[in-house]
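For this view, one protein chain was removed and the others were kept in their places.
Per-chain numbering from 1; labels A, B and C assigned in written order.
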Amino acid sequence: MTSSPAFRSDVSVSLIDSMGGDQRLVQAARVSTKGAESVESAESAGLILYLMRNRHASPVEHTVMTFLVEAPIFVAREFMRHRIASYNEESGRYRTLRPSFYIPARDRKLTQIGKVGEYRFEPGTEEQHDLVEKAQERAYLAAWSAYTEMLEAGIAREVARMVLPVGLFTSFYVTMNVRSLMNFLSLRTIHPEADDPSTPQREIEMVAEQMEESFAEIMPITYTAWNEFGRRSI
Amino acid sequence: MTSSPAFRSDVSVSLIDSMGGDQRLVQAARVSTKGAESVESAESAGLILYLMRNRHASPVEHTVMTFLVEAPIFVAREFMRHRIASYNEESGRYRTLRPSFYIPARDRKLTQIGKVGEYRFEPGTEEQHDLVEKAQERAYLAAWSAYTEMLEAGIAREVARMVLPVGLFTSFYVTMNVRSLMNFLSLRTIHPEADDPSTPQREIEMVAEQMEESFAEIMPITYTAWNEFGRRSI
Amino acid sequence: MTSSPAFRSDVSVSLIDSMGGDQRLVQAARVSTKGAESVESAESAGLILYLMRNRHASPVEHTVMTFLVEAPIFVAREFMRHRIASYNEESGRYRTLRPSFYIPARDRKLTQIGKVGEYRFEPGTEEQHDLVEKAQERAYLAAWSAYTEMLEAGIAREVARMVLPVGLFTSFYVTMNVRSLMNFLSLRTIHPEADDPSTPQREIEMVAEQMEESFAEIMPITYTAWNEFGRRSI
Partner (left out) sequence: MTSSPAFRSDVSVSLIDSMGGDQRLVQAARVSTKGAESVESAESAGLILYLMRNRHASPVEHTVMTFLVEAPIFVAREFMRHRIASYNEESGRYRTLRPSFYIPARDRKLTQIGKVGEYRFEPGTEEQHDLVEKAQERAYLAAWSAYTEMLEAGIAREVARMVLPVGLFTSFYVTMNVRSLMNFLSLRTIHPEADDPSTPQREIEMVAEQMEESFAEIMPITYTAWNEFGRRSI
């Protein structure tokens, strides 16, 4: 409670652990056609291309990653709608939260044009950015002040936290297999090679981009094939 | 945006639809032992007791319910950690939200005694309730004022909403089968007959209690048996 | 045990129950954009088309169906690889099984041309059909004879059943939501309008075709839109 409020415009994603990889995918796929006795590494790339093109998704599920994510609550809310994953998040019931709040950076698009289903975002003016910064800081500080006032009066954390905004940072561990990650990335990134349109909020896309880098490192062949065949959920 | 802020101390749950029931459970269970050809209704209660006592959980999955829930965001956050369910929630990206905020009622316990894993809640004093009401109203109004100021300046809804508190009301449809509902109730209610300890936040328990009433109506025999055998997740 | 062996070339699917439908999909989708207070039925078809085209899949999860399927074990094995569903199946441990066995009909293609990933099926000759019928009947009867011999000698059902073939009929209840059903149909049917290639075994396709009829009846608008946009898993 002694820490003073801080404002951030970034999110953070750390890869904590992983298992599997391109070779595991090949090994799991070949059990279908050759049984368990025979697994060679030759021609892996060809097989992976074939599997991606034909939506043979199950062998990619044996590659699993654990990340630690720091992001605002509104990002965690969207993230946890992905049900094929395991989560542990910081709890406002069990600990006093820290005053770290999200404010969009100056290059974050601020205005929305068009109607539902067709809208796109445009940059804000300097005045609009000034207004957002001031309005958000003011509201964040008011919330924090009410939160600490209640805590100091002996109110339970789970009651005091009700005033805290969805722009507050939270942190969580997430473990997901690469099939679920492909689904996540297909919905939470915008990419010219993607077959399917998606309109993620920029802040969850910032998280997704960092996760995508880990995917590219851990499964380089699969990652390339996935891009080649439209970055789809399979 | 023209609506004026409102404060609520309740949550609302409506049963929208259901399928299945006690008889469906019996029918599904008997396919194991008698095949599909033979389904009588006699002795259903005995069979249901047997299934509950022995954790034969799968036949209860064919009974499914859809609810519409109105509750604060902090409740929706906990609720959606339950992954065996289907959700559609009001979106702060696609619509302008309404200023309805949660403030605990006077009989809501306010203070927390003991350490993590053992704490319990005690009633607050009148002074504490006054303080919470004032602090929460003040923070909620500050957040709402910042939100509307940003919207009026042409800022996108998804940016403006960052200041909104987790005490804001949201609404969502949820469909879950009764096995998942049993798990939900075992974790989100406190009950003297329960085998397992649970320490839900009061507000999600208020939602759970309304869902439990629907369970009792739709599957009276199963509901009784579930209580008799410890209200467990099976 | 007194029943005499029977041979079948068909599968059977009965719709036992359902909840939801096109209007439920619209209602669930609109909670995102209008909140819970406002649900009109006008323009439903347009909204459904929009949702299908843009892969907004979650609102379709509130429509749920229960089927009773009778099919050979090798079909049940493939079916139950679909994890987003609830199953109850006849048990060879808890009951004596009935001697109903699958033999392909005369119009079932019998021969496989090409290599893995590219093969296609061709009709068999009369001689090949005769050979299959004789070989299968002979093997089925040998299995059944060994099964009954063991049962008569007091051997446990779960041991005696080890000799029974995957061509034996089984029956199971399955409950799945329509999102999961779309995934099932996209993988288990072959269709000229489908975006994605799939190569299901004919017998599971026979099951899928009957399930598809129920989908078309219960959600006519959604079904049409799903076909229009490539019959994909979303």
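FYI, contacts are C-beta pairs under 8 Å (C-beta built on N, C-alpha and C of every residue); 3 or more make two chains touch, one makes a residue touch a chain.
Just so it is clear, the structure is predicted and the values come from calculations on it, not from any experiment.
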Touch rule applied to chain B and the missing chain gives residues 33, 50, 54-55, 116-117, 187, 196-198, 233
Had the left-out chain been drawn, it would touch chain A at residues 16-20, 24, 27-29, 31-36, 58-59, 61-62, 64, 66, 68, 70, 86-91, 94-95, 98, 171-173, 175, 177, 179
Touching the unshown chain, chain C contributes residues 72-74, 76-77, 80-81, 83-84, 87, 92-94, 102, 104, 108-112, 116, 121, 124, 128, 131-132, 135-136, 138-140, 142-143, 145-147, 149-150, 153-159, 161-167, 201
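Assume only the chains that are shown with their structure count from here on.
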Busiest interface, judged by C-beta pairs in contact, is A-B
Taking each chain's centre as the mean of its CA atoms, chain A sits from chain C at a distance in Å of 35
In whole angstrom, the CA-centroid distance of chain A from chain B equals 25
So chain C residues touching two or more other chains come to 33
